[in-house]
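Note that one protein chain is taken out, while the other chains of the complex remain in position.
Labels A and B are assigned to the chains in the order they are written; within every chain, residues are numbered from 1.
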Amino acid sequence: MKELTYVRATSAAEAVEAVTDDPRAQYLGGGTNLTDHLKLGITTPEVLVDVSRLPLDTVEDTGTGLRIGAAVRNSDLAAHPVVRSDFPALSRALLAGASGQIRNQATTAGNLLQRTRCVYFQDPTTPCNKREPGSGCSAIEGYGRYNAVLGASEACVAVHPSDMAVAMSALDAQVVVLGAEGERRIPLEDLHRLPGHHPERDTTLAHGELITAVELSRSGAARTSTYEKARDRASYAFALVSVAAALELDGDRVADVRIAWGGAAHKPWRARTAEDLLRDGPLDEQRVRDAAAEELRAAATGPDSDYKVAMLTGITARALVRLSEATS
Amino acid sequence: MPTLRLTVDGVARKVEIDSRTSLLDALRERLEVTAPKKGCDHGQCGSCTVLLDGRRSLSCLALAVAHEGADVVTASGLGSMDEPHPVQQAFLDHDGYQCGYCTPGQVCSVVGMLEEAAQGHPSHVTSDLDPEALIDLSNDEIRERMSGNLCRCGAYAGILDAVRQVHAEAGNGTGGAR
Partner (left out) sequence: MIARPIETRAVGAHHDRVDGPLKVTGHARYAVEHGPDEGVSEHLTAWLVGAPVAKGRVLRVDATQALATAGVVSVVDHESARRLDDTGEQGDGELAILQDDRIHYRGQIVAIVLAESAEAAREGARLVHVQVEAGDHVADLDSEEAELYAPEEVNAGHETDWSDGDVDAARAGATVVVEGDYSIPYEHNNPLEPHAATAHWDGEVLTMWDSTQAVHAVASTLAPMLGLEVEQVRVRAPYVGGGFGSKGLPHSPEVAAALAAMAVPGRWVRLAVTRQQMFAMTGYRSQSRSRIRLAAEPDGRLLAIEHDAVAPSAAVKEFVEQTATISRMMYAAPARRTTHRAAALDINVSSWMRAPGEMPGTFATEVAMDELAVACDVDPIDLRLRNEPATDPETGNPWNDRRLVECLEQGAERFGWSGRSPEPRTTTDGDWLVGTGVAAATYPTLWMPGNGARIESRTGGRYAVGIGAVDIGTGARTVLQQIAADALDVPVSAIDLAIGDTSLPAATVAGGSSGTGSWGTAIVQTAQQFRADHGPEPAPGLHTQTTTESYPDMAGHALHSFGAVFAEVRVDRWTGEVRVSRLHGTYSVGRIVNPMTARSQLLGGLLMGLSAALHEEGVRDPRFGHVVTQDLATYHVAAHADVPPDLDARWLEESDTLSTPFGGRGIGEIAIVGTAAAIANAAWHATGVRVRDLPVTADAFL
(Lines give C-alpha, C1' and ligand atoms only; values in the text may rest on other atoms or scores of the structure.)
Protein backbone atom coordinates (compact mmCIF):
# COMPACT_ATOMS: atom_id res chain seq x y z
CA MET A 1 0.00 0.00 0.00
CA LYS A 2 1.07 3.54 -0.68
CA GLU A 3 1.69 5.33 2.55
CA LEU A 4 0.26 8.77 2.97
CA THR A 5 2.69 10.97 4.82
CA TYR A 6 1.45 14.05 6.56
CA VAL A 7 3.71 17.07 7.03
CA ARG A 8 2.69 20.23 8.80
CA ALA A 9 4.53 23.12 7.18
CA THR A 10 5.98 25.75 9.45
CA SER A 11 6.60 28.33 6.74
CA ALA A 12 5.39 29.00 3.23
CA ALA A 13 8.90 28.66 1.85
CA GLU A 14 9.33 25.30 3.52
CA ALA A 15 6.01 24.15 2.14
CA VAL A 16 6.91 25.23 -1.37
CA GLU A 17 10.19 23.43 -1.19
CA ALA A 18 8.58 20.26 0.08
CA VAL A 19 5.97 20.09 -2.65
CA THR A 20 8.10 21.40 -5.52
CA ASP A 21 10.67 18.69 -4.96
CA ASP A 22 8.17 15.86 -4.75
CA PRO A 23 5.74 15.11 -7.58
CA ARG A 24 3.74 12.88 -5.22
CA ALA A 25 3.11 15.73 -2.78
CA GLN A 26 0.05 17.95 -2.55
CA TYR A 27 -0.96 20.86 -0.39
CA LEU A 28 -3.66 20.45 2.22
CA GLY A 29 -5.69 23.52 3.11
CA GLY A 30 -9.16 23.29 4.60
CA GLY A 31 -9.39 19.82 3.12
CA THR A 32 -13.00 20.05 2.04
CA ASN A 33 -12.25 19.07 -1.54
CA LEU A 34 -9.12 16.99 -1.02
CA THR A 35 -10.73 14.75 1.60
CA ASP A 36 -13.57 14.12 -0.82
CA HIS A 37 -11.09 13.20 -3.55
CA LEU A 38 -9.00 10.94 -1.32
CA LYS A 39 -12.08 8.91 -0.45
CA LEU A 40 -13.27 8.70 -4.02
CA GLY A 41 -9.84 7.71 -5.25
CA ILE A 42 -9.71 10.69 -7.60
CA THR A 43 -6.31 11.63 -6.32
CA THR A 44 -3.70 9.47 -4.64
CA PRO A 45 -0.98 11.70 -3.20
CA GLU A 46 1.70 10.14 -1.04
CA VAL A 47 2.60 13.27 0.85
CA LEU A 48 0.29 15.93 2.20
CA VAL A 49 1.85 19.24 3.13
CA ASP A 50 -0.54 21.01 5.47
CA VAL A 51 -0.52 24.76 4.89
CA SER A 52 -3.68 25.48 6.83
CA ARG A 53 -1.81 26.64 9.93
CA LEU A 54 0.58 28.98 8.17
CA PRO A 55 0.14 32.62 9.21
CA LEU A 56 -1.81 33.38 6.03
CA ASP A 57 -5.16 33.75 7.75
CA THR A 58 -5.57 37.51 7.93
CA VAL A 59 -7.28 40.11 5.81
CA GLU A 60 -5.14 43.22 5.57
CA ASP A 61 -6.41 46.62 4.46
CA THR A 62 -3.70 48.08 2.26
CA GLY A 63 -5.43 51.40 1.83
CA THR A 64 -5.93 50.92 -1.88
CA GLY A 65 -7.52 47.58 -1.32
CA LEU A 66 -7.36 44.28 0.55
CA ARG A 67 -4.79 41.58 0.82
CA ILE A 68 -6.61 38.37 1.67
CA GLY A 69 -4.54 35.60 3.16
CA ALA A 70 -4.75 32.23 1.44
CA ALA A 71 -5.84 30.49 4.62
CA VAL A 72 -8.66 32.89 5.52
CA ARG A 73 -11.82 30.88 5.96
CA ASN A 74 -14.65 31.55 3.53
CA SER A 75 -17.05 32.45 6.33
CA ASP A 76 -14.65 34.97 7.85
CA LEU A 77 -13.98 36.55 4.49
CA ALA A 78 -17.69 36.86 3.72
CA ALA A 79 -18.29 38.54 7.07
CA HIS A 80 -15.31 40.89 6.87
CA PRO A 81 -16.59 44.46 7.17
CA VAL A 82 -14.50 45.87 4.31
CA VAL A 83 -15.47 43.03 2.00
CA ARG A 84 -19.11 43.70 2.81
CA SER A 85 -18.88 47.43 2.23
CA ASP A 86 -16.35 47.74 -0.59
CA PHE A 87 -16.54 44.39 -2.39
CA PRO A 88 -20.08 43.15 -1.82
CA ALA A 89 -19.96 40.80 -4.82
CA LEU A 90 -17.29 38.79 -3.02
CA SER A 91 -19.30 38.54 0.15
CA ARG A 92 -22.41 37.57 -1.81
CA ALA A 93 -20.55 34.96 -3.82
CA LEU A 94 -19.06 33.34 -0.76
CA LEU A 95 -22.43 33.26 0.97
CA ALA A 96 -24.02 31.68 -2.08
CA GLY A 97 -21.58 28.80 -1.94
CA ALA A 98 -21.71 25.49 -0.11
CA SER A 99 -23.06 25.60 3.46
CA GLY A 100 -22.31 27.34 6.72
CA GLN A 101 -20.21 24.42 7.88
CA ILE A 102 -18.16 24.15 4.72
CA ARG A 103 -17.58 27.90 4.63
CA ASN A 104 -16.15 27.59 8.14
CA GLN A 105 -13.62 25.07 6.87
CA ALA A 106 -12.80 26.08 3.30
CA THR A 107 -9.98 28.52 2.65
CA THR A 108 -9.51 31.25 0.09
CA ALA A 109 -6.85 29.41 -1.86
CA GLY A 110 -8.63 26.09 -1.52
CA ASN A 111 -11.80 27.60 -2.89
CA LEU A 112 -9.91 28.85 -5.95
CA LEU A 113 -8.28 25.47 -6.47
CA GLN A 114 -11.35 23.30 -6.00
CA ARG A 115 -12.01 20.99 -8.88
CA THR A 116 -15.04 20.44 -11.05
CA ARG A 117 -18.09 18.60 -9.77
CA CYS A 118 -18.79 17.05 -13.18
CA VAL A 119 -20.46 13.73 -12.31
CA TYR A 120 -18.03 11.79 -14.47
CA PHE A 121 -14.98 13.40 -12.89
CA GLN A 122 -16.40 12.40 -9.52
CA ASP A 123 -16.97 8.80 -10.62
CA PRO A 124 -13.70 6.90 -11.11
CA THR A 125 -15.56 4.09 -12.89
CA THR A 126 -16.18 6.27 -15.94
CA PRO A 127 -13.76 7.82 -18.46
CA CYS A 128 -12.74 11.40 -17.76
CA ASN A 129 -9.87 13.27 -19.39
CA LYS A 130 -9.52 15.57 -16.42
CA ARG A 131 -9.13 12.71 -13.99
CA GLU A 132 -7.33 10.33 -16.34
CA PRO A 133 -5.87 12.07 -19.38
CA GLY A 134 -6.62 10.29 -22.62
CA SER A 135 -9.47 8.20 -21.24
CA GLY A 136 -12.12 10.28 -23.00
CA CYS A 137 -14.85 12.69 -21.95
CA SER A 138 -18.05 11.06 -20.77
CA ALA A 139 -19.91 14.32 -20.35
CA ILE A 140 -19.98 15.46 -23.96
CA GLU A 141 -22.43 12.74 -24.93
CA GLY A 142 -23.69 12.16 -21.42
CA TYR A 143 -25.43 14.03 -18.63
CA GLY A 144 -24.95 17.63 -19.62
CA ARG A 145 -27.11 19.82 -17.45
CA TYR A 146 -24.07 21.40 -15.81
CA ASN A 147 -21.79 21.35 -18.85
CA ALA A 148 -19.80 24.35 -20.03
CA VAL A 149 -21.26 26.37 -22.88
CA LEU A 150 -18.26 28.63 -23.50
CA GLY A 151 -14.63 27.79 -24.13
CA ALA A 152 -15.01 24.03 -23.86
CA SER A 153 -12.98 21.60 -25.91
CA GLU A 154 -13.38 18.17 -27.41
CA ALA A 155 -11.51 16.89 -24.40
CA CYS A 156 -13.59 18.45 -21.63
CA VAL A 157 -16.85 20.30 -21.03
CA ALA A 158 -16.51 20.67 -17.26
CA VAL A 159 -17.21 23.92 -15.46
CA HIS A 160 -15.30 25.43 -12.59
CA PRO A 161 -17.53 25.16 -9.52
CA SER A 162 -16.39 28.12 -7.43
CA ASP A 163 -18.70 31.03 -6.71
CA MET A 164 -15.99 33.05 -5.03
CA ALA A 165 -13.65 32.90 -8.01
CA VAL A 166 -16.34 34.36 -10.27
CA ALA A 167 -16.67 37.39 -8.03
CA MET A 168 -12.90 37.75 -7.81
CA SER A 169 -12.70 37.66 -11.57
CA ALA A 170 -15.17 40.53 -11.89
CA LEU A 171 -13.27 42.42 -9.18
CA ASP A 172 -10.00 42.11 -11.14
CA ALA A 173 -8.30 40.28 -8.30
CA GLN A 174 -4.61 39.52 -8.35
CA VAL A 175 -3.37 36.18 -7.05
CA VAL A 176 -0.09 36.18 -5.15
CA VAL A 177 1.86 33.01 -5.74
CA LEU A 178 5.02 31.75 -4.12
CA GLY A 179 7.18 29.37 -6.08
CA ALA A 180 10.66 27.98 -5.87
CA GLU A 181 11.81 30.97 -7.92
CA GLY A 182 10.10 33.48 -5.65
CA GLU A 183 6.84 35.40 -5.62
CA ARG A 184 4.73 36.40 -8.61
CA ARG A 185 1.33 37.94 -9.21
CA ILE A 186 -1.24 36.55 -11.63
CA PRO A 187 -4.47 38.27 -12.60
CA LEU A 188 -7.21 35.97 -11.31
CA GLU A 189 -8.53 35.85 -14.82
CA ASP A 190 -5.33 34.07 -15.83
CA LEU A 191 -5.21 31.64 -12.92
CA HIS A 192 -7.69 29.17 -14.36
CA ARG A 193 -7.34 27.72 -17.83
CA LEU A 194 -9.67 26.65 -20.57
CA PRO A 195 -9.43 22.90 -21.00
CA GLY A 196 -7.98 22.66 -24.52
CA HIS A 197 -6.08 19.40 -24.87
CA HIS A 198 -5.09 19.36 -21.22
CA PRO A 199 -8.17 19.41 -19.04
CA GLU A 200 -6.18 17.67 -16.32
CA ARG A 201 -4.62 21.06 -15.66
CA ASP A 202 -7.13 23.36 -14.00
CA THR A 203 -4.78 26.30 -13.51
CA THR A 204 -1.62 27.90 -14.81
CA LEU A 205 0.23 27.16 -11.58
CA ALA A 206 3.29 24.96 -11.73
CA HIS A 207 3.55 22.02 -9.37
CA GLY A 208 4.67 23.35 -6.02
CA GLU A 209 3.52 26.92 -6.53
CA LEU A 210 1.56 28.04 -3.50
CA ILE A 211 -1.14 30.71 -3.46
CA THR A 212 -0.36 32.90 -0.47
CA ALA A 213 -2.84 35.74 -0.94
CA VAL A 214 -5.42 37.37 -3.15
CA GLU A 215 -5.33 41.13 -3.63
CA LEU A 216 -8.29 43.35 -4.41
CA SER A 217 -8.26 47.01 -5.44
CA ARG A 218 -10.96 49.41 -4.36
CA SER A 219 -13.02 51.03 -7.10
CA GLY A 220 -16.37 52.63 -7.59
CA ALA A 221 -17.58 49.66 -9.55
CA ALA A 222 -16.40 47.23 -6.86
CA ARG A 223 -18.43 49.12 -4.29
CA THR A 224 -21.50 48.65 -6.45
CA SER A 225 -21.11 44.99 -7.18
CA THR A 226 -23.19 41.93 -6.65
CA TYR A 227 -23.32 38.21 -7.26
CA GLU A 228 -26.38 36.32 -8.33
CA LYS A 229 -26.70 32.59 -8.65
CA ALA A 230 -29.34 30.40 -10.25
CA ARG A 231 -29.78 26.91 -8.95
CA ASP A 232 -32.34 24.15 -8.83
CA ARG A 233 -32.32 23.92 -5.06
CA ALA A 234 -32.73 27.16 -3.13
CA SER A 235 -29.52 26.60 -1.18
CA TYR A 236 -26.58 24.21 -0.82
CA ALA A 237 -26.29 23.62 -4.54
CA PHE A 238 -23.77 24.37 -7.23
CA ALA A 239 -24.70 27.02 -9.74
CA LEU A 240 -26.55 26.26 -12.90
CA VAL A 241 -25.22 29.65 -13.90
CA SER A 242 -24.15 32.69 -11.93
CA VAL A 243 -23.02 36.22 -12.52
CA ALA A 244 -20.77 38.63 -10.71
CA ALA A 245 -21.39 42.16 -11.84
CA ALA A 246 -19.91 45.51 -10.91
CA LEU A 247 -21.24 48.80 -12.17
CA GLU A 248 -20.35 52.45 -11.99
CA LEU A 249 -22.73 54.92 -13.57
CA ASP A 250 -21.94 58.47 -14.57
CA GLY A 251 -25.40 59.92 -14.73
CA ASP A 252 -27.24 57.59 -17.11
CA ARG A 253 -24.04 56.46 -18.76
CA VAL A 254 -22.10 53.33 -17.86
CA ALA A 255 -18.68 54.51 -16.72
CA ASP A 256 -17.41 51.10 -15.64
CA VAL A 257 -18.94 47.67 -15.87
CA ARG A 258 -17.53 44.25 -15.17
CA ILE A 259 -19.27 40.96 -15.75
CA ALA A 260 -18.08 37.46 -14.91
CA TRP A 261 -20.04 34.26 -15.31
CA GLY A 262 -20.02 31.06 -13.34
CA GLY A 263 -21.38 27.75 -14.53
CA ALA A 264 -20.46 28.77 -18.04
CA ALA A 265 -16.95 27.55 -18.59
CA HIS A 266 -13.89 25.73 -17.31
CA LYS A 267 -12.96 28.99 -15.61
CA PRO A 268 -14.78 32.06 -14.38
CA TRP A 269 -15.83 33.62 -17.67
CA ARG A 270 -15.09 37.29 -17.92
CA ALA A 271 -17.68 38.66 -20.36
CA ARG A 272 -15.52 41.36 -21.91
CA THR A 273 -17.46 41.57 -25.13
CA ALA A 274 -20.59 42.34 -23.18
CA GLU A 275 -18.73 44.82 -21.01
CA ASP A 276 -17.42 46.67 -24.08
CA LEU A 277 -20.90 46.88 -25.56
CA LEU A 278 -22.35 48.31 -22.37
CA ARG A 279 -19.60 50.76 -21.48
CA ASP A 280 -20.33 54.39 -22.25
CA GLY A 281 -23.97 53.76 -23.07
CA PRO A 282 -27.19 53.81 -21.07
CA LEU A 283 -28.13 50.76 -19.06
CA ASP A 284 -31.46 49.02 -19.42
CA GLU A 285 -32.70 45.46 -19.52
CA GLN A 286 -32.72 45.15 -23.27
CA ARG A 287 -29.23 46.55 -23.69
CA VAL A 288 -27.89 44.08 -21.15
CA ARG A 289 -29.73 41.22 -22.82
CA ASP A 290 -28.31 42.22 -26.19
CA ALA A 291 -24.80 42.52 -24.82
CA ALA A 292 -25.03 39.15 -23.09
CA ALA A 293 -26.41 37.59 -26.25
CA GLU A 294 -23.44 38.92 -28.16
CA GLU A 295 -21.04 37.41 -25.63
CA LEU A 296 -22.92 34.13 -25.97
CA ARG A 297 -22.75 34.02 -29.76
CA ALA A 298 -19.83 31.68 -29.36
CA ALA A 299 -21.74 29.39 -27.02
CA ALA A 300 -21.73 25.72 -27.89
CA THR A 301 -24.60 23.91 -26.19
CA GLY A 302 -26.06 20.46 -26.04
CA PRO A 303 -29.66 19.41 -25.47
CA ASP A 304 -29.15 19.43 -21.70
CA SER A 305 -27.28 22.72 -21.51
CA ASP A 306 -28.91 25.00 -24.08
CA TYR A 307 -31.02 26.59 -21.34
CA LYS A 308 -27.87 28.20 -20.00
CA VAL A 309 -27.83 30.77 -22.80
CA ALA A 310 -31.19 32.20 -21.82
CA MET A 311 -30.45 31.83 -18.14
CA LEU A 312 -27.11 33.65 -18.34
CA THR A 313 -28.75 36.41 -20.32
CA GLY A 314 -31.58 36.72 -17.85
CA ILE A 315 -29.52 36.60 -14.69
CA THR A 316 -27.03 39.13 -16.06
CA ALA A 317 -29.85 41.49 -16.93
CA ARG A 318 -31.38 41.05 -13.49
CA ALA A 319 -28.08 41.71 -11.73
CA LEU A 320 -27.21 44.83 -13.69
CA VAL A 321 -30.72 46.29 -13.67
CA ARG A 322 -30.82 45.85 -9.90
CA LEU A 323 -27.38 47.44 -9.53
CA SER A 324 -28.41 50.38 -11.67
CA GLU A 325 -31.57 50.83 -9.62
CA ALA A 326 -29.53 50.71 -6.43
CA THR A 327 -27.07 53.33 -7.61
CA SER A 328 -29.44 55.79 -9.25
CA MET B 1 0.48 5.38 12.81
CA PRO B 2 0.16 8.97 13.97
CA THR B 3 -1.32 9.51 17.40
CA LEU B 4 -3.86 12.26 17.58
CA ARG B 5 -4.79 14.18 20.70
CA LEU B 6 -8.26 15.64 20.82
CA THR B 7 -10.64 16.96 23.39
CA VAL B 8 -13.95 15.30 22.67
CA ASP B 9 -16.99 16.47 24.58
CA GLY B 10 -14.75 17.84 27.26
CA VAL B 11 -12.64 14.72 27.67
CA ALA B 12 -9.01 14.50 26.56
CA ARG B 13 -8.67 11.59 24.15
CA LYS B 14 -5.76 10.01 22.34
CA VAL B 15 -6.29 7.94 19.25
CA GLU B 16 -4.12 6.22 16.71
CA ILE B 17 -5.09 7.16 13.21
CA ASP B 18 -4.13 6.74 9.61
CA SER B 19 -3.23 9.94 7.75
CA ARG B 20 -6.31 9.32 5.62
CA THR B 21 -8.68 9.02 8.58
CA SER B 22 -11.39 11.64 8.58
CA LEU B 23 -12.26 13.29 11.83
CA LEU B 24 -15.64 11.59 11.53
CA ASP B 25 -14.09 8.14 11.30
CA ALA B 26 -11.68 8.93 14.10
CA LEU B 27 -14.69 9.69 16.28
CA ARG B 28 -17.03 6.94 15.13
CA GLU B 29 -14.74 4.07 14.28
CA ARG B 30 -11.87 4.58 16.71
CA LEU B 31 -13.35 6.40 19.67
CA GLU B 32 -16.89 4.96 19.42
CA VAL B 33 -18.28 8.47 19.59
CA THR B 34 -21.29 7.96 17.35
CA ALA B 35 -23.30 11.12 17.87
CA PRO B 36 -21.95 12.58 14.61
CA LYS B 37 -23.49 10.54 11.82
CA LYS B 38 -22.21 9.42 8.46
CA GLY B 39 -24.91 10.29 5.96
CA CYS B 40 -22.89 10.85 2.81
CA ASP B 41 -19.23 11.03 3.86
CA HIS B 42 -18.64 13.71 1.23
CA GLY B 43 -19.85 16.99 2.67
CA GLN B 44 -23.25 16.85 1.05
CA CYS B 45 -25.67 16.26 3.93
CA GLY B 46 -24.49 17.80 7.21
CA SER B 47 -25.19 14.75 9.40
CA CYS B 48 -21.60 14.70 10.66
CA THR B 49 -21.65 18.29 11.91
CA VAL B 50 -19.68 18.92 15.10
CA LEU B 51 -18.37 22.04 16.75
CA LEU B 52 -14.70 22.01 15.82
CA ASP B 53 -12.78 24.53 17.88
CA GLY B 54 -16.10 26.21 18.47
CA ARG B 55 -17.31 26.42 14.89
CA ARG B 56 -19.79 24.15 13.18
CA SER B 57 -17.87 21.96 10.78
CA LEU B 58 -18.29 18.82 8.72
CA SER B 59 -16.20 16.14 10.39
CA CYS B 60 -16.34 13.99 7.25
CA LEU B 61 -14.38 16.60 5.29
CA ALA B 62 -11.78 17.18 7.98
CA LEU B 63 -8.66 15.05 7.92
CA ALA B 64 -8.14 14.09 11.54
CA VAL B 65 -4.38 14.38 11.33
CA ALA B 66 -4.67 18.08 10.53
CA HIS B 67 -6.60 18.75 13.73
CA GLU B 68 -4.10 17.77 16.40
CA GLY B 69 -5.12 19.36 19.67
CA ALA B 70 -8.58 20.33 18.48
CA ASP B 71 -11.60 20.75 20.70
CA VAL B 72 -14.51 18.74 19.37
CA VAL B 73 -18.03 19.03 20.72
CA THR B 74 -20.72 16.66 19.50
CA ALA B 75 -24.40 16.59 20.31
CA SER B 76 -23.59 14.24 23.18
CA GLY B 77 -21.33 16.88 24.67
CA LEU B 78 -23.84 19.67 24.40
CA GLY B 79 -26.33 18.11 26.74
CA SER B 80 -27.42 14.87 28.32
CA MET B 81 -30.61 12.86 28.36
CA ASP B 82 -31.50 14.30 31.75
CA GLU B 83 -30.22 17.76 31.07
CA PRO B 84 -30.52 18.54 27.40
CA HIS B 85 -29.03 21.67 25.89
CA PRO B 86 -31.67 24.34 25.18
CA VAL B 87 -31.40 23.56 21.48
CA GLN B 88 -31.97 19.87 22.18
CA GLN B 89 -34.92 20.70 24.40
CA ALA B 90 -36.36 22.88 21.65
CA PHE B 91 -36.05 20.02 19.17
CA LEU B 92 -38.02 17.87 21.61
CA ASP B 93 -40.61 20.57 22.13
CA HIS B 94 -41.20 21.13 18.43
CA ASP B 95 -40.66 17.60 17.10
CA GLY B 96 -37.71 18.78 15.04
CA TYR B 97 -36.77 15.26 13.97
CA GLN B 98 -38.27 11.94 13.00
CA CYS B 99 -35.78 9.16 12.37
CA GLY B 100 -33.19 11.06 14.37
CA TYR B 101 -30.25 10.34 12.12
CA CYS B 102 -29.58 13.90 10.98
CA THR B 103 -30.52 15.26 14.40
CA PRO B 104 -27.21 15.41 16.28
CA GLY B 105 -25.74 17.24 13.29
CA GLN B 106 -28.72 19.58 13.13
CA VAL B 107 -28.37 20.35 16.83
CA CYS B 108 -24.67 21.18 16.53
CA SER B 109 -25.39 23.21 13.44
CA VAL B 110 -28.03 25.28 15.22
CA VAL B 111 -25.65 26.01 18.08
CA GLY B 112 -22.92 27.10 15.68
CA MET B 113 -25.33 29.02 13.48
CA LEU B 114 -26.75 31.05 16.35
CA GLU B 115 -23.24 31.97 17.39
CA GLU B 116 -22.44 33.09 13.83
CA ALA B 117 -25.57 35.21 13.74
CA ALA B 118 -24.75 36.70 17.13
CA GLN B 119 -21.39 37.71 15.73
CA GLY B 120 -23.16 39.50 12.91
CA HIS B 121 -22.23 37.14 10.10
CA PRO B 122 -24.50 37.76 7.11
CA SER B 123 -26.06 35.03 4.99
CA HIS B 124 -27.10 34.57 1.37
CA VAL B 125 -30.53 36.07 2.15
CA THR B 126 -29.31 38.99 4.24
CA SER B 127 -30.52 41.97 2.27
CA ASP B 128 -28.25 44.58 3.82
CA LEU B 129 -24.57 43.69 3.99
CA ASP B 130 -23.79 46.85 5.97
CA PRO B 131 -21.35 45.66 8.65
CA GLU B 132 -23.09 47.84 11.22
CA ALA B 133 -26.51 46.32 10.55
CA LEU B 134 -27.77 43.80 13.09
CA ILE B 135 -28.81 40.40 11.85
CA ASP B 136 -32.55 39.94 12.03
CA LEU B 137 -32.86 36.20 12.33
CA SER B 138 -36.02 35.90 10.25
CA ASN B 139 -37.48 32.58 9.18
CA ASP B 140 -35.85 33.02 5.78
CA GLU B 141 -32.51 33.58 7.49
CA ILE B 142 -32.88 30.47 9.61
CA ARG B 143 -33.87 28.33 6.64
CA GLU B 144 -30.92 29.51 4.58
CA ARG B 145 -28.41 29.19 7.40
CA MET B 146 -29.61 25.67 8.23
CA SER B 147 -29.60 24.47 4.63
CA GLY B 148 -26.35 22.60 5.05
CA ASN B 149 -28.19 20.00 7.11
CA LEU B 150 -30.45 17.82 5.02
CA CYS B 151 -33.37 16.06 6.67
CA ARG B 152 -34.97 13.45 4.44
CA CYS B 153 -37.85 12.96 6.87
CA GLY B 154 -38.66 16.61 6.23
CA ALA B 155 -38.68 17.75 9.84
CA TYR B 156 -37.60 21.22 8.78
CA ALA B 157 -40.73 22.94 10.07
CA GLY B 158 -40.11 21.64 13.58
CA ILE B 159 -36.44 22.55 13.36
CA LEU B 160 -37.37 26.10 12.37
CA ASP B 161 -39.73 26.39 15.32
CA ALA B 162 -37.04 25.00 17.60
CA VAL B 163 -34.53 27.60 16.44
CA ARG B 164 -37.12 30.34 16.89
CA GLN B 165 -37.72 29.19 20.46
CA VAL B 166 -34.04 29.10 21.40
CA HIS B 167 -33.43 32.44 19.76
CA ALA B 168 -36.33 33.98 21.66
CA GLU B 169 -35.29 32.41 24.97
CA ALA B 170 -31.79 33.76 24.55
CA GLY B 171 -33.23 37.25 24.22
CA ASN B 172 -32.20 37.19 20.59
CA GLY B 173 -28.66 36.78 21.80
CA THR B 174 -26.46 33.79 21.56
CA GLY B 175 -27.65 30.24 21.94
CA GLY B 176 -24.11 29.02 21.92
CA ALA B 177 -22.42 26.13 23.60
CA ARG B 178 -22.28 26.31 27.34
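Everything that follows uses one rule, which is that contacts are C-beta pairs under 8 Å (C-beta built on N, C-alpha and C of every residue); 3 or more make two chains touch, one makes a residue touch a chain.
Since this is a predicted model, take the numbers as computed values, not measurements.
For the chain left out of this panel, the touching residue among A:A71, A:L240 or A:L323 is A:L240. Listed residues A:G41, A:P133, A:P187 or A:P282: the one in touch with the omitted chain is A:G41. In the full complex, chain B contacts the hidden chain through residues 18, 20-21, 25, 28-29, 32, 34-42, 44-45, 47, 74-76, 78-81, 84, 88, 91-92, 95, 97-104, 107, 139-140, 142-144, 146-147, 149-160.
The set of chain A residues touching the chain not shown comprises 1, 39, 41, 117, 119-120, 122-123, 125-126, 138, 141-143, 230-238, 240-241, 307, 310-311, 314-315, 317-318.
Going forward, only the chains that are shown with their structure count from here on.
Inter-chain centre distance (chain A to chain B, centres taken as mean C-alpha positions): 27 Å. Interface of chain A with chain B (complex): residues 3-6, 8, 28, 30-32, 34-36, 38-40, 48, 50, 52, 75, 78-79, 81, 84-85, 88, 91-92, 95-96, 98-102, 104-105, 234-236. Only residues 2, 18-20, 22, 41-43, 46, 49, 52, 55-58, 60-63, 65-66, 109, 112-113, 116, 119-124, 126, 129-131, 143-150 of chain B touch chain A when the two sit together in their complex.
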